[in-house]
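All protein chains but one are shown in place.
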Amino acid sequence: MTVRVQEGDFDLATELADFGRGAGGIVTFTGIVRNNDAGNLQYMEIEHYPAMTQRAIEAIANEARSRWDLCDLLIIHRHGRLAPGARIMMVATASTHRADAFAAAEFLMDYLKSRAPFWKKEVTSDSAEWVAARETDEKALDRW
Amino acid sequence: MTVRVQEGDFDLATELADFGRGAGGIVTFTGIVRNNDAGNLQYMEIEHYPAMTQRAIEAIANEARSRWDLCDLLIIHRHGRLAPGARIMMVATASTHRADAFAAAEFLMDYLKSRAPFWKKEVTSDSAEWVAARETDEKALDRW
Amino acid sequence: MIDVVYFAWVRERIGLPREQVETNATTVAELIDELSAREERYALAFSDRGAIRAAVDQTLVDLDAPLKGAREVAFFPPMTGG
Partner (left out) sequence: MIDVVYFAWVRERIGLPREQVETNATTVAELIDELSAREERYALAFSDRGAIRAAVDQTLVDLDAPLKGAREVAFFPPMTGG
């Protein structure tokens, strides 16, 4: 199991080179900074709570491992300034059963969204606004 | 949209290099040949119906595009002899909404399992057996 | 004349991958009946109809699908891709 919080970019191929040996299937999710509707996003500033972040993500990861039959699990989340098109984070899950790999990856995403201490600020050419949490993100947790 | 049926291996990083520009999230599933319980699998032989395969997969892909909001979609499926640990196939979906990317990837997998003309034969040191379709694979289609 | 193609264990039991068949069958099921009446190996291959899938001109169909105008009919077991 790998959990990393970092400022720098990551490379999917490098991260997956030794990932999930013996598994029958690997699911990955990669989150990418989208431009806003106005198309004037300069960057997304991602703040986090360094003393807590790693521990919070590991707790989420352990919960996923207890619920599903996983051979391997990887979570990387970046912080700092990220331009449109940049990778923000990724999760990968490996299992002998594809349903487990899919469910665990979705679970990790839902929990990382609402339970890991990250906050996004959208900085455009003429404003800087904290991204509001969406009610649907909180509701997404109810299904687990 | 890319759909490819091929004998040769593929590389996730190469396939994803230009995939899903403008998307907020990318989901991938990679299927890998697992050894059997006895640990004596020599290879999996994957037969397909060349005149039909590409068309059948494209129909599944188009169904996914009509059901979810996807920026991009990729399906690669191999045939021929594949040793334990080899990649069999992959799907990738890109969307502005992660739920769409996840749902479409699972839908594609469920349909590729039961509706694309591939058949697996498990060749071990002392037998060669066609893999039986599982009832659960057929039932998995009911949820869509 | 119609092209009939076989895959996986259907192909192995019948012992050939493809053949041309002269038939008056009007549905896929009737074609199976005709083939099964030919020889033991066909009867064996088609003995469990529930385990037989068919495609007409490269499109999956039910066994009661009509054959009118068909150029190629394929028979195979349930698919196991992915």
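Each chain carries a letter (A, B and C) given by its place in the written order, and its residues are counted from 1.
Everything below uses one rule, namely that contacts are C-beta pairs under 8 Å (C-beta built on N, C-alpha and C of every residue); 3 or more make two chains touch, one makes a residue touch a chain.
Note that the structure is predicted; figures quoted are calculated from it, not measured.
Here is the thing to keep in mind: the chain we left out touches A in the whole complex.
For chain A, the residues in touch with the chain missing from this view are 31, 46-49, 51-52, 55-56, 77, 88-89, 109, 112-121, 130-133, 137-138.
In the analysis below, only the chains that are shown with their structure count from here on.
Most remote chain with respect to chain C, judged by CA-atom centres, is A. Separating the centre of chain A from that of chain B, both taken as means of CA atoms, is a distance of 24 Å. Contacts with at least two other chains are made by residues 98 of chain A. In chain C, the residues that touch at least two other chains are 82.
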